[in-house]
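Below: one structure in structure tokens.
Left out: one protein chain. Kept in place: all the others.
Showing chain A:
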Amino acid sequence: MSRLLTLENVHTHIGQYHILQGVSLTAEEGEVTVLLGRNGAGKTTTLRTIMGLNPASSGTIHYDGQDITKLPTFSVANGGIGYVPEDQAVFTTLTVEENLKVAMRKEDEAAMARQDYVLTLFPDLKKFWKKEGGHLSGGQKQMLAMARAFVNDNRLMLIDEPSKGLAPIVIESVMEAIREMKKQTTIVLVEQNFSMAAGVGDTYTLIDDGKTVQNGRMEELVRDEELKRTYLGIA
């Protein structure tokens, strides 16, 4: 196994606010790394900083051995990093088909094969193929947002709170899809629901007040009641 993504002491400012104050993490190839922490800890900003949407003010981000700290967002994405933002972020006036097509870097055979595979993971999307994204339910939107990132041959997927605002039955199918995706790609996942996170995660990074407090294997965290109580509020 090799390190696909490494963040070293990353700081990020948004306007006058110092949001990330020293985030360090690593994502091993083929694993799911879960970012955990309370609301406002800086998990979403960490993903946005990796993507260059909120560029890092200091520290370094290495992906596949290359320094991507200062790269613009489109270059980061073209390097093979897929991003699924929170809040079921789809293009509301494009149909399901158009949402997937716009996400494809190339409309070649490989991309079409991946699209077919994605549709086996999310069969609901096929049913609403010609429906505009804005008319889908929350769960369908989330599936479309994930499918959009998966139609490309991305080596790394950043997924932000896929279970947020979804019904339990939908959450289960979304998590099932993540388990399937895990077989083909490396994932960095932000997830508030600890039991869900523990179910798919191999490693974790605990963030508090914009700083990394702890990294480790997920099974160690599951056993560490003290850490969970202190930083996640789980009794």
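As a convention for this text, contacts are C-beta pairs under 8 Å (C-beta built on N, C-alpha and C of every residue); 3 or more make two chains touch, one makes a residue touch a chain; residues count from 1.
As a convention for this text, contacts and distances are computed from a predicted model.
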#### Entry: UniProt protein name of the chain not shown, from "Hydrogenase 2 maturation endopeptidase", "Glutamyl-tRNA(Gln) amidotransferase subunit A", "Branched-chain amino acid transport system permease protein" or "Pyruvate dehydrogenase (Lipoamide), alpha subunit"
"Branched-chain amino acid transport system permease protein"
### Summary
Answer key for A:132, A:180 or A:209 versus the chain not shown reads A:132
### Query
Mind pulling the chain A residues that touch the left-out chain?
51, 53, 72-74, 76-78, 83, 85, 89, 91-95, 98, 101-103, 105, 107, 130, 132, 148, 152
